[in-house]
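Before any comments, here is the structure.
In this view, the complex is presented without one of its protein chains, the others remaining in place.
Chain naming follows the written order as A, B, C, D and E, and within any one chain the residues start at number 1.
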Amino acid sequence: MRIAIVNPNTTSSMTDTVVAFAASSARADTTLVGVTPLTGAPSIETHIDEVHGAASVLFEIERLESGPTDGRPDAYVIACFGDTGLPGAREAASGPVVGMTEAALMTAALLAHRFTIITMPARTMEQSDRVVRTLGMGHRVTVRAVDEPVAEVTNGSLHLLELFVAEARRAMTDDHAEAIVLGCAGLADLVEPLTAALGVPVIEGVAAAITLAEGLVAQGLSTSRASTWGRAGGMVS
Amino acid sequence: MRIAIVNPNTTSSMTDTVVAFAASSARADTTLVGVTPLTGAPSIETHIDEVHGAASVLFEIERLESGPTDGRPDAYVIACFGDTGLPGAREAASGPVVGMTEAALMTAALLAHRFTIITMPARTMEQSDRVVRTLGMGHRVTVRAVDEPVAEVTNGSLHLLELFVAEARRAMTDDHAEAIVLGCAGLADLVEPLTAALGVPVIEGVAAAITLAEGLVAQGLSTSRASTWGRAGGMVS
Amino acid sequence: MRIAIVNPNTTSSMTDTVVAFAASSARADTTLVGVTPLTGAPSIETHIDEVHGAASVLFEIERLESGPTDGRPDAYVIACFGDTGLPGAREAASGPVVGMTEAALMTAALLAHRFTIITMPARTMEQSDRVVRTLGMGHRVTVRAVDEPVAEVTNGSLHLLELFVAEARRAMTDDHAEAIVLGCAGLADLVEPLTAALGVPVIEGVAAAITLAEGLVAQGLSTSRASTWGRAGGMVS
Amino acid sequence: MRIAIVNPNTTSSMTDTVVAFAASSARADTTLVGVTPLTGAPSIETHIDEVHGAASVLFEIERLESGPTDGRPDAYVIACFGDTGLPGAREAASGPVVGMTEAALMTAALLAHRFTIITMPARTMEQSDRVVRTLGMGHRVTVRAVDEPVAEVTNGSLHLLELFVAEARRAMTDDHAEAIVLGCAGLADLVEPLTAALGVPVIEGVAAAITLAEGLVAQGLSTSRASTWGRAGGMVS
Amino acid sequence: MRIAIVNPNTTSSMTDTVVAFAASSARADTTLVGVTPLTGAPSIETHIDEVHGAASVLFEIERLESGPTDGRPDAYVIACFGDTGLPGAREAASGPVVGMTEAALMTAALLAHRFTIITMPARTMEQSDRVVRTLGMGHRVTVRAVDEPVAEVTNGSLHLLELFVAEARRAMTDDHAEAIVLGCAGLADLVEPLTAALGVPVIEGVAAAITLAEGLVAQGLSTSRASTWGRAGGMVS
Partner (left out) sequence: MRIAIVNPNTTSSMTDTVVAFAASSARADTTLVGVTPLTGAPSIETHIDEVHGAASVLFEIERLESGPTDGRPDAYVIACFGDTGLPGAREAASGPVVGMTEAALMTAALLAHRFTIITMPARTMEQSDRVVRTLGMGHRVTVRAVDEPVAEVTNGSLHLLELFVAEARRAMTDDHAEAIVLGCAGLADLVEPLTAALGVPVIEGVAAAITLAEGLVAQGLSTSRASTWGRAGGMVS
């Protein structure tokens, strides 16, 4: 099985980090292909970044879909919190597409009654809220931020551990959080030390999304073409 | 990896059906162990059945957990629509537990904007509603029934195809459903012909749950012990 | 009129306390019958306790229903916060069944715009949330805990007054609570001193449930048998 | 105990009907006092009627509250669907106040998973929606209408039986209603024949409200004065 | 165009303040007519005040509607937080009616993801909640209070600036508010200094409502008479 992890931003070190981390929990026979756009935004922090990121995601998926069949991914994962460009991606891809945010929320809901997303720039809380609302999980999730720029995690995120521990403890005390969702694609380094420090599950969305994508492919399931994500000229007949 | 599929009812043919179906989408290295209680309810239709079913699930999990370590499952799947006994199971099991209903709903939400559960006895719609409400997906899901007793599917469900096609078509027209969730554990036979007839994804919850359970184990994640599902005498310190 | 107050746990002193307290607000012609299971969990704190408690409740109701007609209760009240075993009880009983949690929430909603449940072990907040969600009252209720084991109240709860006053004051200040719901069956002793200390209504759910149960009987109303709680072999004809 | 049933409209025959019906389920020691305003709207159908009705309710309650203490009601019930004037009434009365709509919804929620209000003029559906929304029960209730003027029920409602049976059957089939709430104060005559025709609980809100009001008084509970319904000059100190 | 700004209370200085403030943002060709009832409540703080205020609003609108056609307003604005009397006003007026609260919430939602209402007496928070709930904006709005009597603003509100700044800063920090809605009709003086102090939009509802009312008139739109706000004897034919 071949799964493309599409990073909506142009920072290939972030792609490398998530591919490496996700590899450890992927199926043995899964090939993970990291995809980094050549042009676009270096990080997705603002809503303008999201416009560029969505275009990058779409461009990369269309490129892969129009290439040779044997290199075409069986499924895609969007590796940016907020699931940048997910609706268009679902339409463009022949196989299923899973966003890291929706995957992280679903995974957390299997492990904890209430849980908290800790995102980085405070201004991206709205993007988290958008996914929470789409799924309807507002009664179980709170959103918090450590308010550092995404650029901080280009070369790893371990130096942010203390900030995340502090914010997570506040979530556990004030919001009764029983699990933590890492709200950015570059935070894989934090999973282990944060889990050790907090004693509750810490969820990295790209790894979670790979699992879901693999499962969809294994079950022979893909995006419904009935209406919302029907392919141009290819409705249900 | 070893995953126990716990059937809350005593009908082993239903256990066999779901294990067989789920096997086709499980990881190559996953061992699926079907678990059927010796005593309890032959099917879970009523709320009284659920009381007995939850006790059966708990008994079986406690039995497996207290057995030799090398036979202990890494994760559990509850194979009954409504996720009978899930909260207690989460507490009793050392590994993660996934219900077929929550798994089916999450899977459908990755594939379709709106979708419909088709359950069997109309009186079980409340159990579906309960899971929908726990996740918060009421804005995207409708619940319908073909209103046949669960006993109908003891030896396969193909004879119900026409009824399911008709109800699913009503869901597609009236509720704008773009995917169908099979609302009973014994309906695996219907996945293929129903998909062919409708042209939209048809989701079988046990297969969906295996995927999620495998993913949790692969990611090293298990039920949070912070509070709600803390183990007796073993809170986070 | 004869109303059975079914305690899902085996601690008869807790049954005695709630029966005594509820008696003071019951109708003159109501006979309250406290029912304590002989086997099961000594208190209902965990989800495993709830599985045992639901089985106990069902056993006791089925026992009373199959006894001589003249001793059969006209209605039942479930005397445990979280309304342990309520759905199955509704199915098994010939008369109506009222949970102390749903009764307390309805009563509070008649007296206050926003209000707060104060439960005991923090891990039981999920059980409160479940009832809040079933009724849909999340926009008006918050859930808090003093996080003491239920065993603390086996012989009365007056020694917990200070803790409840402190938590209630936080609810009034931070959540704008205008009434307090006692989130455990053994807290009747607190009603009077807590009311005196806070100056707002303090609601004890068993007493509230007796009122509702009496009213249903007086109005000739019982659980609908149309579908969800239809009796086996006894649907609407 | 003394409970005033305040009819927001000036039609005393409607007051008489609800008092008579409610009497059969009230406590033996309860005195029900029907209160009909001398001036105001003859029926409450429009939002303008509600303005007049709320003023009438307030006038009557203030009149009773300022009268001799021994004639002062222990509690009040608002006998109009939509609970006309309830917030102001709660403030003016020294004892608790219960609306027939909120009481009917709470009662139905104890008996049925999903249920339906059948109101009379279609234009009053918004008033029902308002109470449903205040309680948060939108996921369990639907609102329907037979669209007849309220004047139709001045002298009894039996001639409307066929219309109510037809609408209730649609609710049972299309909305999965398992109980019916009568959406107008003058429909007490319908309870018995409608129950017989449908085989599901039929709830009359004034009777339901009396039960709740009696229970509040018996429990020594009254409207919280903490904030929302604080009395002028009498906040919690 | 002629728009009547109806103050539900009898304090004409408050009417003057809002008319003056709203004038600066109204269309050049709009005539704003301030309407102050001669009798009623001097301020709307309690639910009893609201009953009187609704009657005053209705009386004034009926008076203007029955006057000479050329003096009849094209639209009405209700100038009290909580939109006192809005439903009846909508029915009585031939043109559209806009409440200052609903207008403020809609305006804020165009400018900010999350925002906060700061009302004055804490006891009026329920009135704000009611409008929030009617629109469905609970996921984006919080309600706070500075808890001063409305009488404080009879002669301007500048002396309250410090209190509003402090409360607004708490809203920005704790609730992530990105805009502030002034929760009382007499606070127009605060718009400029509060905006300067906070650096986020500060919304005055009467000015916001004028804009919406003007727009409805310009678009030829008025209250639907289909059902809820149908005029007596004038349903859609």
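Couple of notes before you dig in:
We adopt the following convention: contacts are C-beta pairs under 8 Å (C-beta built on N, C-alpha and C of every residue); 3 or more make two chains touch, one makes a residue touch a chain.
Every value quoted in this text rests on a predicted model; they were computed, and no experiment measured them.
Remark: the omitted chain is touched by one listed residue; of D:Arg133, D:Arg169 or D:Arg231 this is D:Arg133.
Within the set B:Arg72, B:Arg130, B:His176 or B:Arg231, the residue that contacts the chain not displayed is B:His176.
Of the listed residues E:Glu50, E:Asp129, E:Glu152 or E:Glu178, the one in contact with the hidden chain in the full complex is E:Glu178. The omitted chain makes contact with subunit B at the following residues, 113, 139, 176.
Looking at subunit D, the residues touching the absent chain are 122, 125-126, 129, 133, 138. What subunit E contributes to its contact with the hidden chain is residues 25-29, 96, 98, 102, 106-107, 109-115, 135-140, 172, 176-179, 198-201, 203-204, 207-208, 210-212, 214-216, 218-229, 236-237.
Operating definition for what follows: only the chains that are shown with their structure count from here on.
Interface comparison, B-D versus D-E: the pair with the greater number of contacting C-beta pairs is D-E. Annotation: 30 Å between the Cα-based centres of subunit B and subunit C. Put simply, the C-alpha centre of subunit C and that of subunit D have 26 angstrom between them. Averaged C-alpha coordinates give centres for subunit C and subunit E that are 43 Å from one another. In subunit A, the residues that touch at least two other chains are 113, 138-139, 176.
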